[in-house]
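The next block holds one structure in the form of structure tokens; read it before the comments.
Excluded from the complex is one protein chain; the other protein chains are retained at their positions.
Here is chain A:
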């Protein structure tokens, strides 16, 4: 495993260091991830796997402190080692109260790393503030701020025991490090003098407090409240108990939700930015996840599609600067990262170079293409850039650290198919998985959803001024649009995609917008089979007449399988201009040059009613909303689900969980899981399900003449081979492509065929179409005899060709009890010398192991555990690259990348420079910030 791509699953905390210009994200499973300039990323995992509640960088240090939901504090630091920086956990600490005190006495609610870098102030549920030394986490009892001390000078009527309960916020004075502002949840705010150990000012808020923020010069601060209001307070030496300057409920007058965090940013032109999270009218917009930005008369409520975890503002952090001059707002929502450019008019979003939300619509399949020719690469980027015009041109504002990894050796594309009918093209060459281009197949079809129904088209006078931002939109209007199979030919630019409702689209790359009619053909895979009735979903309705397509991949032909069952396999031969597709009923071959169906073959067993009815038949009747709620449930991961909230009942929860586990265990013992032991038979369901399709130019009939051929493997262990006659190029349009069945092999063990491969006379796998024509591969050896490799879920078998006789086999399942889930040919090069490489099979089993099996002798070379065997979706999502790397989903939103090859390793390697620390003086240290700012 080398690097994780995508967006962290279940983020729970956000931190930012203006000094390092690094951002940190914590997750519910106890991971923290640091991001800086593209390519600069670090990852750490807390041993406890507990939710990360808060992340605080130590000012002017390469250190950060995390607070977990078990009330433990962890100190992490970035240290250079072997020429690159590494993130390591240095210390851990759990605050302990005096014996007999309730857990709430030490339950940490607010953390303030002091600018002296020597101490942490820890606000607790009890209202007491503890002080611990860094980096040792030694408790400094003499410097603690007990709530009793705070209450001493508070006026009588505000003075009761409860007014000092729960510290909500701790903020250091921006100019005077000896003063800190303490906000209690009941509304009381106190300015505390650390030198004299006493409160200098009292601010008597009447509303329940949520958060505090200092104005840059320290003359005012702002507080935000549970009732959706915010209040400005003056701080001066003449009034020790001032009245608020201004109290506003921005979305009043009706009851509003809490404003949980607020920023007050000054600008040169005098108008401040007030930026706050929440505060929406409770009744009508209470379900919105919003952050509002107010700047003079401009006001926008950015509306996020998922819960806002936290946000921060990037502003001028130089202490000498007079104003904040905010440049960008970074928002961590539950499902995506959104960055808003505050300098450009209209506050456009910035396109993030990493942390892409892979799951903005659920991923349904993936396809990897290695070593993309530069020409195609540029054309895809150009098509993608036309889609990104609404993004800000601002350079990425989080740019700390230096990426020192070597440039990726080649251009790799990862294509993901999504439930909403889109295909996303990702730059998978390096550490940052970056979206290049998004293709939508929806335009070909008529769907219920009106394409003009845009959430952004709210009128000018709408109040609140909501604006939808972000790309996360998991709700597909029509699951039939889902993409199931993708095949891209990197030489010709032909792309075939196939979907849930039996649709197969062939596309070609066009650099311009175009309007044209998509040719339409039907492939009746049942042919003369009678007495069947498809009870599954209907096929998608197509749009009549010409359709306008934007620049990029534009479909020119649609082959509709009948019945419209999900397409289970797809192959494209760009040289022969043929596309083959298979479903649970059979397979077909389509000539996309002449736009003619060449043949179809029904593989359905007459007794297989289940395959006929269609697996989606029951879903059809469900209402859309129901479907959506199912999808919502599916998205929430079962594991690592932790309760947010006080640690007081954490132990109770654990106890309850343990009891529950025990109960379920007992239940399991009462009714044990059993497995039926039965040999596979021809009458089993879904034996006709076409699992794999393969084009090969080989010796199918006799050993003197080779010819194009199409191979298909089914779930029932049958392999079909068709001999094809493709007219020569000059008569390609005049003569039809012909096909004739030449062979049918029935594997006696009847396990599903998951891979078919032909090896040439040198036992090398046949090259991809057009690979030889582009001088990227040696011509296959047509002198020696070819061999056929059939991979089933249980066995690997090599047969001779053209006369099929069995030569070799490897019985994987019988020996090890594991089954083949994914198999591909991988080329392994030597990292020492360029002139040695070999082809092997990379195999992923249902136990999550990866095995390398040699070709052509089928000897197991090595085995690695890779994916947990319980992680079925991870195993199902795995794709191998051609050069021994691979990707699999570790959550709906994240790909883990792994490499089996020493030659091809993509992993982050970066440096974060330690600031020069000359003295402990606070102001002095700020020069380090300048340096960092200049550097970046």
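Definition applied: contacts are C-beta pairs under 8 Å (C-beta built on N, C-alpha and C of every residue); 3 or more make two chains touch, one makes a residue touch a chain; residues count from 1.
Please note the rule applied: contacts and distances are computed from a predicted model.
Enquirer: Name the absent chain as its UniProt record does, using one of the following: "AP complex subunit beta", "Small ribosomal subunit protein uS10m", "Presenilin-like protein" or "PAR6B protein".
Expert: Checked against "AP complex subunit beta", "Small ribosomal subunit protein uS10m", "Presenilin-like protein" or "PAR6B protein": the hidden chain maps to "PAR6B protein".
Enquirer: Among A:138, A:725 or A:811, which one touches the chain that has been omitted from the display?
Expert: The missing chain is touched by A:811.
Enquirer: Would you mind spotting which of A:794, A:840 or A:894 touches the chain that isn't drawn?
Expert: Of the candidates A:794, A:840 or A:894, A:794 is in touch with the missing chain.
Enquirer: Among A:751, A:810, A:825 or A:912, which one is in touch with the chain left out?
Expert: A:751
Enquirer: What residues on chain A make contact with the chain left out of this view?
Expert: These residues of chain A touch the chain that is not shown: 672-680, 701, 741-749, 751, 794-795, 797, 799-800, 804-807, 809, 811, 813-819, 846-847, 869.
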